[in-house]
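Only a single protein chain was left out; the remaining protein chains are all shown in position.
In order of appearance the chains are A and B, and numbering begins at 1 in each one.
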Amino acid sequence: MKYIPTIGIECHVQLSTKTKLFSEVDNDARGKEPNSCVSPVDYALPGMLPRLNGEAIKFAIRAGRAMNCEINASSRFDRKHYFYPDSPKGYQITQFYHPIIGAGFVELPDGKKIRIEHAHLEGDAGKLTHFDSYSLVDLNRVDTPLIEIVSMPDMHSAKDAHDYTKSLWRLMCYAEVTNGDLYNGNMRFDVNVSLAPEGSDELGTRAEVKNLNSFKSVERAVEYEIKRQSKILDKGEKVIQETRGWNDATGETTGQRSKEEAKDYRYMPEPDIPPINLTAEFIEEESKKLPLMPKDYKEKFSGKIADDTLEILLDYPSLMKKLAEVKDVKRVSNWFASVLLAEEKSAEYLNDLPTAKQLDDLSEMTEKGELSSTGAKEVFLKFFDPQMAKKEAKVIAKELNVIQENDLGELEKIVDEVLADPATKQAQEDFKAGQEKVIGFLVGQVMKASKGKANPSSAQEILRKKLA
Amino acid sequence: MRIADKTTTAVSLVKEALEKAKKYEDKHIFVSLNEENALKKAEEIDAKIANGEKVGRLAGVPYALKDNFLSKEGNTTASSLMLEPFHSPIDSTTVKKLEAEGAIMIGRTNMDSFAHGSSTENSYFGPTKNAVDDERVAGGSSGGSAVAVALDIVPFATGSDTGGSIRQPASFNGVYGFKPTYGTISRYGVVAMASSTDCIGFFTKNAEDMDLLMEICAGQDENDMTTLPDYYSETPEKPAKKIGIIKDFDNDAVDQDIRNVLAEKVEFLKNEGYEIVELDMPTLKYALAVYYIVVPAEVTSNLSRHDGIRYGYRSEDAKDLGEIFSKSRNEGFMSENKRRIMIGNFVLSSGFYDAYYLKAQKARTKIIEEYNKAFEKVDYILTPVSPNPAFKLGEKVNDPVSMYLEDVMSVPINLAGVPSVAVPVGKTESGLPLGLQVVGPRRSDKNLLKFASVLEGDK
Partner (left out) sequence: MKIKREDILHLAKLSNFSMSDSEIESIGNDLENIINYISELNELDTEGVEPTYQVFEMENIWRNDEIKEQEADREALLALTKESMQDQIKVPKVL
């Protein structure tokens, strides 16, 4: 039978505020020692009270706006109760009843619109590391601010799921609310998949695959679930509503054996945090701070950057921002595209981008013919070399000795030397006899003699004159 | 309050207090004494005075700390096994403010475990005895603090009042007990009971001392998002004219001695020129049910952090993680703690939330509205603190509902967040202290205390 998959996704985005959601400790624990970013509030000593980070409210407004969402003027926090060693308070502070972000939508590259049901602010949990007979608890991540984005079940294929998660990632990165570091769990996805026979009005029973941390794994997990559930349904059996884990190595989802009792989180309005009632002016002011979004860049660079190139470069928000600053977008974007494609450099490569001035200078030198395209690229690459990165384009070009010889007098001397060389005798005769392509060999000899600094078109021009 | 100066030293004040504390050891007022630290601090203050250095407004004044306030000195146990041992690495805001003014903590006072109770019989360390009668309860939950002040061991003690925990023991032992407007004093560093009704306050012998403590401790705290900007010291003076009394509180369930003393005070006020207004507040009779829904819900939540993992008690028998949670909690909490936690889980659980928790919070709105209307008609309301004077030890401890009824006149005030002060106004024939409470509108705290001392005038 043919089944129509229906997919809804919940996405947790770690916000890149300086401090945590409820305490004034460092929110960026990457590379830091366990439990070194933990306050008495995070440790949940008795009598400790949350201290709400106002920046997280502002981040949430931006994130909401990036997804075309309504911002709810009134919101508040609630407590969600459960016992686990990674949850020191015994509850998570979240927004169950009155979330800050209301309905909106995310547009996929193919034009599909995925509706957002709502999104809310909440605190993250700590981290457990398991060993043979014990587990260790690190609370560094406790109450890192998250926004949880809940989509409507508007996706119907693994590709939709992939495109949606990737689009979300881009939006959150462009909104500058997260570091977007998927490897470090900055964004995590829970994917609900159900199948219904084609033509059916009712949705099937769903399985939820939890804690996916890449677009690829989202796509693969959905593919796997569609196959798995199809097989079950084909046999006339029923899909069990359950939480499943994803094994990236085997490419399979597995049922999590814990008894699937309906969990009762006993949500309760958080009495330690006063309600949030934002004025329209406040929301408007923060909304205005939303940086350019991918669609804005597409508009801005249309005609200057080829669509397929732009699609690749859009994965690098800081790069887009840089391109918006440079004069010759076309040339500079090509350098980046070739580096990113050919050199297979990762995103970290772009952590420290050249300045607009460096890039503009390099463009100008190339434009004037002072650099060959090869020379320009060599200089460009040095912008990412920590030893040279801070130097001006001209300085680097000189150090690399790639500035083209544009002094015609000088060039003429080199041409004369080449023509005087007996090794070129035959070629000169062949050319005079009408063998046009030999000119390439002669230009090559001039380039060689100039150690690559000659401007090839000028060299050819002089050669032709001399051999005429 | 005697402040250390040229005529008396901090060391002598502290020594005297410690001696008295030991003299009354049988009353079981303190769960621990802070002798060494206290004497060291006293010496430091005396040295400062001798050097002519500036000292605080409470220089050398010994005080008693309710056992649910975090302080780096000694252990904070909330009189429970669950927090035994717990040595706090930080000070609560109130402790910081008091000590910055030179006050010296001489010991931690006994209380109902986690402040759950109205008699201090629910303490893990055993009950505190009433100041005037060893066979009777001290009231609770801040029983130890009330008795410490009543017996002149210290001129003041801290308390926390979630549903009467300052006012009822104050009234049982014949001292002043003040529960300020919700949000007046920071809750930071006080073991939380019910976040939306917990208030920090004090026990003193008179209204002036109370006023000084309020001047020192009131104010916005960045560590507690529910603290009000400091209004206390800036309150404009507003003399009271009209005093309300609540008809529904004058019934046969209330002890005759209390009804008599209330009637006496009403006459006294009339003679002093006050207008007495009878108030009809029909929703108040539901306040106790509302309280025993809302408060257990918050108790359940706030006590979830006590899981045997990061601090406090861990069961010796726990074999796996699940047992660390369930055995530590089952052994570490006392019966009353467990009853409240389970009731809290009942009212919050799916299927009951709307009928109990949500319903109660709606009823709370009606209670608040009733107070708002009342304060349109009167300046303050005068009522009993509890239906009876100090009862016998063991009389109610095995009957939770009758113990809860003890709070019937004190809890509506916490649900509404308004201030109330318990004032010692008389004695029963057998000599048991009797108190009444005066309730005011939000932020009327300073004037309320002033009025309270008027009331005492005729004792």
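Side notes on the structure shown:
The rule is short, and it goes like this: a residue touches a chain if its C-beta (ideal position, glycine included) is under 8 Å from a C-beta of that chain, and two chains touch if they have at least 3 such contacts.
This one's a predicted model, so the numbers in the text were calculated from it and none came from an experiment.
For the options B:I45, B:A416 or B:A452, the residue in contact with the chain missing from this view is B:A416. Remark: the omitted chain is touched by one listed residue; of A:K18, A:K227, A:K289 or A:K398 this is A:K18. Checked against the full complex, the one of B:K48, B:K205, B:K265 or B:R442 touching the unshown chain is B:R442.
For the chain left out of this panel, the touching residue among A:I57, A:A221 or A:V415 is A:I57. Where chain A meets the omitted chain, the residues involved are 17-19, 23-26, 33-36, 38-40, 43, 45, 51-57, 76, 83-85, 128-139, 264, 266, 269, 271, 273-278.
Chain B residues in contact with the hidden partner, per the touch definition given at the top, are 86-87, 89-90, 182-183, 196-197, 222, 225-226, 228, 283, 286, 288-290, 292-293, 300, 307, 309-312, 314, 318-321, 323-327, 329-330, 333, 335, 338-339, 341-343, 345-347, 349, 355-356, 358-366, 368, 400-401, 404, 415-417, 442.
Throughout what follows, only the chains that are shown with their structure count from here on.
Averaged Cα coordinates give chain A a centre that lies 55 Å from the centre of chain B. Residues of chain B touching chain A in their complex: 68-70, 76, 78, 83, 86, 88-90, 92, 187-192, 194-196, 222-226, 297-298, 300-301, 303-307, 309-311, 321, 325, 345, 348-350, 353, 357. Considering their complex, residues 40, 43-52, 79, 81, 83, 85, 88-91, 135, 137, 262, 264, 266-268, 271-274 of chain A touch chain B.
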